[in-house]
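Only a part of the assembly is drawn; its chains keep their places, and the rest are absent.
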Amino acid sequence: MPLVGIVVGSESDLPLLQPAQDILNQLGIAYELKTISAHRQPEKAREYALTAQQRGIEVIIAAAGLAAHLPGVLAGWTSLPVIGLPLARGELGGIDAFLSIVQMPPGIPVACVGINNAKNAALLAAEILALKYNKTQEACQKYRQEQAER
Amino acid sequence: MPLVGIVVGSESDLPLLQPAQDILNQLGIAYELKTISAHRQPEKAREYALTAQQRGIEVIIAAAGLAAHLPGVLAGWTSLPVIGLPLARGELGGIDAFLSIVQMPPGIPVACVGINNAKNAALLAAEILALKYNKTQEACQKYRQEQAER
Amino acid sequence: MPLVGIVVGSESDLPLLQPAQDILNQLGIAYELKTISAHRQPEKAREYALTAQQRGIEVIIAAAGLAAHLPGVLAGWTSLPVIGLPLARGELGGIDAFLSIVQMPPGIPVACVGINNAKNAALLAAEILALKYNKTQEACQKYRQEQAER
């Protein structure tokens, strides 16, 4: 049963999510990967967020470019932690996605990571899960150590 | 019965909407004014957008600051024209609201006007309604003429 | 007789307008396409805007890059709704066109869509016309539904 739900706004963004999947695989964290547009499929986005917790999801990673409402929209429908991953699409290098994700109004937080930094989105999810799951904590610490030694 | 639905993300932004109300009053266009947070009250936002058309609303003006998802969220739930009005809140002078409103993904448009420019949001709504209502068209043309002469 | 007038500032920008034409074709909305420079051909731009309404045009889509005055200039000469489409030309990724289009002075609105987002310019035009033409409304709703199901 997946603990992390990765949601991406558009099929064409899927390759940018590969580093997140690699990290979760490496750390032994089960995840699911869905393509849902917050604007073209608002009902599907709502459904996903409203049922995530009961399906066992504990952390959501939501990736989007341009106006990038997806993370905020999901965060409005669920109180699970939502990690927002801004993607660089179009002409502005991701600054648009960036501001749309991080400048959430007081009351509904989103945890923003760097532009196109899918790896850090996954590592942040892992660090959050590590508070609860010893196996993940050990995997995280091992990862850190190996990273420092590389 | 109101033709224009003005929706604002936060009570504290209401004063910024006054110029829009003044224009609509001056041009004789009926409107309603609601405070709905796209993130704190996603169900209410959805309800508003899904029922707007059957309640006779023809144009929506949605005003928000910061991540400013409100116009885009409403546009996702309805195919009525949505005018997005970015408000300058916080530290970035409205650039965040601006990009969040205008950089909508292909498929779901929002009509963005200038930062804090509630007057133009209302005039744009009037110009749209003027295509259909002769009375509004006359009011618009009279407004333009008087404006040019001032 | 065309309902939508697409005007573009420079021949070289024509390919960027193709997605708008595709949408209008798909939704069965008649349009015309003109190349007019607001600065190099100010008389032609004036003529176009002053005669648009009597020629049956109901919505203007004006696309331009750099200082991108075209939408605002047309909006000054007509009270038809003008949709401004900022194009990314030169070195600034369209931010220049963006600000030049959206920051219109109070009194003369332009409806700005995203950078290079010709598709949304056309969809916004369609949503506006859908208020008046049932056929367009049906086409818009069908488009939305199919888009959600894709």
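Residue numbering begins at 1 within each chain, and the chains themselves are lettered A, B and C in the order written.
Basically, a residue touches a chain if its C-beta (ideal position, glycine included) is under 8 Å from a C-beta of that chain, and two chains touch if they have at least 3 such contacts.
This structure is a prediction, so every number in the text was calculated from the model and none was measured.
Summary of assembly composition: all chains derive from one sequence, 3 are present in place, and the complete complex in the structure file consists of 8 copies.
In this section, only the chains that are shown with their structure count from here on.
Relative to the centroid of every protein C-alpha atom shown, the closest chain centre, again from C-alpha atoms, is found for B.
Distance from the chain A centre to the chain C centre is 36 Å, each centre being the mean of its Cα atoms. Taking each chain's centre as the average of its CA atoms, chain B and chain C sit 19 Å apart. Residues of chain C in contact with at least two other chains: 114-115, 147. The touching residues of chain B, counted against chain C in their complex, run 19, 58-59, 79-81, 83, 98, 102-104, 106-115, 117, 119-121, 123-124, 127-132, 137, 140-141, 144, 147. Only residues 9-10, 37-40, 42, 46, 65-69, 72-73, 75-77, 90, 92, 95-97, 99-105, 107-108 of chain A touch chain B when the two sit together in their complex. Here chain C touches chain A in the complex through residues 88, 93-95, 114-116, 147-148, 150, going by the rule given at the top.
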